[in-house]
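What you see is the complex with one protein chain gone and the rest in place.
Our next item is subunit A:
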Amino acid sequence: MSVKAFKLVSAVEREMLMGDKNYINIECIECCGKNLYIGTNDCFIYRFLLDEKTSTAGKITFAATKQLHKYLGLKKPVSELKAASALTRLLVLCDNTITLVNMMNLEPVPTGARIKGAVTFTLNENPVSGDPFCVEVCIISVKRRTIQMFMVFEDRVQIVKEVFTPEQPCAVAVDGYYLCLALTTQYIILNYNTGVSQDLFPYCSDEKRPIVKRIGRQEFLLAGPGGLGMFATVDGISQRAPVHWSENVIGAALCFPYVVALDDEFITVHSMLDQQQKQTLPFKEGHILQDFEGKVIVATNKGVYILVPLPLEKQIQDLLASHRVEEALVLAKGARRNIPKEKFQVMYKRILQQAGFIQFAQLQFLEAKELFRSGQLDVRELISLYPFLLPTSSSFIRSHPPLHEYADLNQLTQGDQEKMTKCKRFLMSYLNEVRSTEVANGYKEDIDTALLKLYAEANHESLLDLLVSENFCLLTDSAAWLEKHKKYFALGLLYHYNGQDATALQLWVKIVDGDIEDSTRSDLYEYIVDFLTFCSDQDLVWKYSEWVLQKNEEVGVQIFTKRPLEEQEKNNINPDDIISCLNKYPKARVKYLEYLVVERKIEKEKYHTHLAVLYLEAILQLKSVTTDNCTEATELLLKLRSLLQKSDLYRIHFILDKIQGTDLHMESAILYGKLEEHEKALHILVHELKDYHAAEEYCIWNSENRDMQYRRRLFHMLLSVYLNPSTSDCALVMAAVDLLNNHAAEFDASLVLQVVPDSWSVQLLSPFLAGAVRQSIHTRRMTQAALGLAQAENLIYKYEKVKQRGTPILLSDKKMYKPWDVHGQVKEKDSSVVIRGFLWVTDRGGQMERLN
């Protein structure tokens, strides 16, 4: 628990004061600047000059040299001394009288100004008068239950106020208008200006001497029951928890942030910040403890000692050294108001960082992180604890003096692997958190490289995320590390990120080929294909195209077929080059041509023909080995048909030649169709394939986007193929009947009736006939309706005509004739116009006359 907050240093030895006169006792002391005053029981006042000396080792000593002493001539003890430096007066209480003497020569003021009848007195350190040449003195009067306030000037005194208390007061402290009083049975706060009082708490002054001490603006420290040091404000509330002294405390003093108390055996030091006891100094026979402008002085009857506070920073460092982080931080925070802002901030940051490392060493990572964050730690301090993590090129040197006592993590964990892993995990998460914050500014390279190393070593999945997103990993350092940990895929990513795609690909290809081992990605081949697809370096694409295609033609060809659109637009790779490259890879070649023809819709005869030929060859090849209709062949056939039907670009005759003599009837039918040789096509469909449905379909798709006549012609053609007198196939007859009945609308009924055999019954053709008749009636009615409408329109025009004639229109030469006004238009250059089909002219008088 102990902190070394103070050191006890002797100031005035007994010999200096009393020599061998043993009866002389120190009664009271006062210290003001370098002046130390001592009042004795034999009515003397001594003045010493106190010189503070700091040895080279930083040890502080005090040398007191006696300046003079003065006998007051009363044979009574000097019971209290208070300096009023603004007045250069010393106030001396002796024999219930306060006299004013000169601070330097201790001579009484000539006026003999004094305050009589004082039991004890105190100065108001927060004066209300505002006069700098006046001190406010508060006395407990010899009169019962009376407090008096005086204004004391250089050589006169003046009573200001007298207040009465409910009980006899025995100790008083003042702050502004507030008196804090120890009465016989309790402490109270009394506003002497308003007379309002406020009870604090009961206390039996007869049993134990009360203590009332002002410790700051509007706050007092009081001796409470059970040896408590109680804090109370002028508002009568407590803002700090009490400190726990011993039962027999006789004096208390304040030296922020410590409360110092004196009992018959010890000086104890408590912190006001956490109320904990911090230090105990044995000190026997002490009877005075007081603080003077921050200087704490204790005295026995015979000697005077000074409690020299150790520098706060030293105290804090001591606390940190014994790993008492919490206390150190409280102390540091408490010191804020005593240290200049800039200096404090630097100091405090450093303490936070040190505290962070202490927590870190105890694996208290959450706390450590918070401390590092608030202490704005240079992350490299932390990284540098981990061997090999900082890049070799890093210029970082640890701060001096060091923030912690550890050489590295090995020392810190003492080789404990589990701890080591935990520390590494912490650093990972910490670096990951800070890398994108301003904490990382200036050394992003160090952070990212360290992070990469940690990830790689721990086999952490985030390694890849790090490398594929924006990062500052240093190439040489990271590459060596990744290689060492056999993270070849990641290494490839690193090269890629650094613009070295060739090296990256080389590595990856080696992994796929099994030359080096890295199981990061099972689909690395596909990854490479993808990579090449989006690789803008065409040399690389060409370089690895062979490798990629050899592995898998169909997947490999994606490097050509899935290239990003913007590149295609620039048309960077010549398709002909690709095709010639793909000659060795037939499947890939077909895929590529399909891509050109179907997907990109490139309208070039050679691709279309080439694709058709490839399909054809493949089909024929398949047919030659197997007679079954395997799915592959069917698929190809469908593709071929679709190409032949949809494309108009291939060389028809060339394909036709190749198809001749094979059993690809449907396909030749399509080709004839393309050549407009429909009869031949239909003949094949009907006679060779006997696929009547296909034949009907043929008529339909071949007449798509053509006029009615064209379609009819095809249907009639089909009908005549069915009804060809050279065959009397029953099936054909049925087909013809079905055709007519199902597609009545596609035929000219009168022509049909001429060609159907007489032997057919009406019954057989009734759907067709009914359809034809309905069609014909429909046509008639439509025509009649059109006629009616036309007549109606004609009538409207006639009516208009009659109306126009009734009111002639006057046109002048000057007036421009606006054709849109009368729905007409200027026809002749001078003044003739056509309005609604009639030609009009204007005569000289402007009269309009109809000419036709």
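Things worth noting here:
Simple rule for what comes next: a residue touches a chain if its C-beta (ideal position, glycine included) is under 8 Å from a C-beta of that chain, and two chains touch if they have at least 3 such contacts; residues count from 1.
In the analysis below, contacts and distances are computed from a predicted model.
The UniProt record for the undisplayed chain lists the protein name "Ras-related protein Rab-20", from the options "Pyruvate dehydrogenase E1 component subunit alpha", "small monomeric GTPase", "Ras-related protein Rab-20" or "Methyltransferase HEMK2". When the full complex is taken into account, the listed residue touching the unshown chain is A:V196, out of A:V196, A:A407, A:A480 or A:M734. The residue from A:G224, A:G492 or A:G771 that touches the chain not shown here is A:G224. Touching the chain that is not shown, out of A:A113, A:V152 or A:A232: A:A232 (per the contact rule at the top).
Residues touching the missing chain, restricted to subunit A, are 186, 191, 194, 196, 198-203, 224-226, 228, 230, 232, 235-242, 244, 273, 275 (touch as defined at the top).
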